[in-house]
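One protein chain omitted, others in place.
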Amino acid sequence: MPVTQDQRSEIDALRGTAQPTRRATVASLEEILYEPITVLDHGFIRVIDYMGDDSAIVQAARVSYGKGTKKLLEDAGLIRYLMRHWHSTPFEMAEIKYHVKLPIFVARQWIRHRTANVNEYSARYSKVQDEFYIPAPGQLGIQSSANRQGRGAVLDEAQAAKVIDLLREDAVRNYRNYAWMLNEDDAGAPLDADRSGLARELARMNLTLNTYTEWYWKTDLYNLMHFLRLRADAHAQYEIRVYAEAMLDTLKRWVPHTYAAFMDYRMGSAQISATGLGLIRRMLAGERVTQEASGLSKREWRELMEVLGLPSA
Amino acid sequence: MPVTQDQRSEIDALRGTAQPTRRATVASLEEILYEPITVLDHGFIRVIDYMGDDSAIVQAARVSYGKGTKKLLEDAGLIRYLMRHWHSTPFEMAEIKYHVKLPIFVARQWIRHRTANVNEYSARYSKVQDEFYIPAPGQLGIQSSANRQGRGAVLDEAQAAKVIDLLREDAVRNYRNYAWMLNEDDAGAPLDADRSGLARELARMNLTLNTYTEWYWKTDLYNLMHFLRLRADAHAQYEIRVYAEAMLDTLKRWVPHTYAAFMDYRMGSAQISATGLGLIRRMLAGERVTQEASGLSKREWRELMEVLGLPSA
Amino acid sequence: MPVTQDQRSEIDALRGTAQPTRRATVASLEEILYEPITVLDHGFIRVIDYMGDDSAIVQAARVSYGKGTKKLLEDAGLIRYLMRHWHSTPFEMAEIKYHVKLPIFVARQWIRHRTANVNEYSARYSKVQDEFYIPAPGQLGIQSSANRQGRGAVLDEAQAAKVIDLLREDAVRNYRNYAWMLNEDDAGAPLDADRSGLARELARMNLTLNTYTEWYWKTDLYNLMHFLRLRADAHAQYEIRVYAEAMLDTLKRWVPHTYAAFMDYRMGSAQISATGLGLIRRMLAGERVTQEASGLSKREWRELMEVLGLPSA
Partner (left out) sequence: MPVTQDQRSEIDALRGTAQPTRRATVASLEEILYEPITVLDHGFIRVIDYMGDDSAIVQAARVSYGKGTKKLLEDAGLIRYLMRHWHSTPFEMAEIKYHVKLPIFVARQWIRHRTANVNEYSARYSKVQDEFYIPAPGQLGIQSSANRQGRGAVLDEAQAAKVIDLLREDAVRNYRNYAWMLNEDDAGAPLDADRSGLARELARMNLTLNTYTEWYWKTDLYNLMHFLRLRADAHAQYEIRVYAEAMLDTLKRWVPHTYAAFMDYRMGSAQISATGLGLIRRMLAGERVTQEASGLSKREWRELMEVLGLPSA
């Protein structure tokens, strides 16, 4: 279970109170506010706060004095137009804040998105919890030969079991030694009253990269979509993709018109190069084009054929 | 009056509705939400939306599951601590959005603060209104001789009147010619049915820099305070300072503990150089220090004496 | 002529000296270093400095100890791969600095690109020069009816002459009154010894938006390309597009492999939506698709047909 009894009570206390506000408010997002959505074995995302809705985008795009919306259809059309033509500033006018619990090696990928605000749990200041990500056997892919940074078929059962044992044993032993160095038991009491504990800022270096950490992460809608486009993509590493997928659901609840435009113009779209466009034009004109005569490398040809739903050979 | 009848109705419609929310809510800021606060002769600021409150800073600093607050005193103390030690990330967890109407030459200074989101009224897309900033006579300072980028004593009455006339005449004539080039009257109808209007993206270049523009401007609390520290400072140009001062009032309503810490540790504070600290130590030890023996230039000495409330000669 | 005799001498002095360096150096860019390239009637761009070359991108992508390059072909291929898959960080490892002279209304568009460093000539600190952008008659397009923010056919000769006269007269008169308010002649001497001049920070508000300003502008290669993709695009306003086009030439001199990949994957490319891709697949399978049955609006259909080189009706 990703949250303790105490944390559950704190969450329920927040969810149990409501105040009136004049601000733009989204009922379907309020419904899940503060609620942890489980990701991986011990992780979660929680929506903590948000600013704006689909209308706020329209309102800013029109620099309005009031709500800024016209007919619903027109608003949806404007959002589609803004998305299609890469207008970024109106989408920056909405903001969202998450609380995320995630393995450190995932956090290291995530933090590369710089246009966001982050407040991470400090292992200099507090002891880390003994929670580690241990992949499910079905996730233990072998090194892909086609893609230097991906994974392929799943390991056989025996080897998968061995890997899982190693990951668990190493994480647990390293954590136990971390606690020993700190000289601190689970309740925060000294393990041994006669010795001093090593500084937390040092002991933490013994932890493994699958140890869970937590942070508050806040970003605007434009940069959230940029994050999701890269991290919910099929080529993203599974362990970050599941977070992005959970966040896509919150996007849909929050700004449904923007979500629809995003799925059409970003997630499901393709960027076709000048050379690729030239080939499509020739194919539409009835010409038979081969990779050899295309000017594309084999790899690029394969990528283009995939996008066009054609066999690459 | 900075807003029209129609705009007033739109604002009232927004102010007249309220919805329940589970989010952090600040009653004293809700009170003025959407309401224009007059600045200069035709300008204003309006708070359009906000995310978080003093507690949200504490909540993020503690990476909490609940509200994150402890005793009120402790929370205020934590905020003071974070401010004193230049912790930036917790303050980035709160966000505010303004609608601002301001002269273009002020907008050009303002936009230099890059860590903010901006959506400006587009003079390529719509005709600009005929509103210009004309300084009050009491603001017409002469070029300062002490400060190359400041103003000094006020012009005499006759010359002030001449300056105001020139500013008004030039702005009005240029606007009239702008409208002629667009071939568009105040109601948007052609002035002359027999000719085409020049493109808006071109005609706008005839406007003067005191013409008013508008934008939505959104930033986080940390960067807002950075903006205010520079722009509410006594050395900032008057025409941007009055906006910053109006925003200081909204800061006080929004996050009173943060405001108090900000006034103490930023607005009223001074950065003393290593050399300056050495001099203060010697003075506190009873030594009499002169500018000549201080190692400081005359200008720096004067600045230090001013901070210390001492005569500079 | 965009530079004065004195400025010319300063430029020649810089161009006349050379020092040895161990840094990555690009001969074809050194050739034009510091040299003003004329844009519009009084504007220019000058390359002032640069860091890195095509190899520096490869070197960073491989986190190399040495030059990082392998065979030339492989390097070009890696750059194409990085561009195609939207890898941004290696392109951020090269940097360029320009000196730009441009009309204020163009500067206002340009500054919206926030991921850059800017140092602008200060009209609070110094008097502005009397230089204004006056469009050539061939640029005086009427307001486009198809595109709310564009221009269409050119004004007839008589009206064009009238517009040019108005723009020039208004700019010149406003500048003359600006100088009167400052009480400063072209040589910096008082016009009238018996009165004080208005502060520069105030007088500047009387200038028109076609007055030229200058700045140093520095950005990394990734953000430069983002700027060029938007501003060298056929839909960008002519007055900023000509700057972007001049900068494209400097890009080609600086990083030829990156330039080639950029032209193929960005400038000449198209982003096709999920719906659009579905239509292309059906058309390639021999189906006849109409706008009515496409699920696209008329406008989107027209945009897609244009990309595919097909008639839209």
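Every chain is named by a letter (A, B and C) in the order it is written, and numbering of its residues begins at 1.
In the analysis below, a residue touches a chain if its C-beta (ideal position, glycine included) is under 8 Å from a C-beta of that chain, and two chains touch if they have at least 3 such contacts.
Quick caveat, the model's predicted, so the values are computed rather than measured.
Here the missing chain is touched by one residue of B:191, B:277 or B:293, and it is B:277.
When the full complex is taken into account, the listed residue touching the unshown chain is C:118, out of C:83, C:102, C:118 or C:207. Against the chain not shown here, subunit B presents residues 77, 84, 86, 89, 112, 230, 263-265, 267-277, 280-281, 283-284, 297, 300, 303, 307-310. Residue-level contact of subunit A with the missing chain is found at 103-105, 108, 111-112, 114-115, 118, 122, 124-125, 133, 135, 139-144, 148-153, 155, 159, 163, 166-167, 170-171, 173-174, 177, 180-182, 195-202, 204-210, 237. Within subunit C, the residues in touch with the undisplayed chain are 3, 6-7, 9-11, 13-15, 17-25, 30, 33-34, 48-52, 56, 59-61, 63-67, 89-90, 92-93, 95, 97, 99, 117-121, 214-216, 218, 220.
The definition used in the following text is that only the chains that are shown with their structure count from here on.
Annotation: 29 Å between the Cα-based centres of subunit B and subunit C.
Between subunit A and subunit B, the centres computed from C-alpha atoms are 35 Å apart. Contact of a single residue of subunit A with at least two other chains is seen at positions 89.
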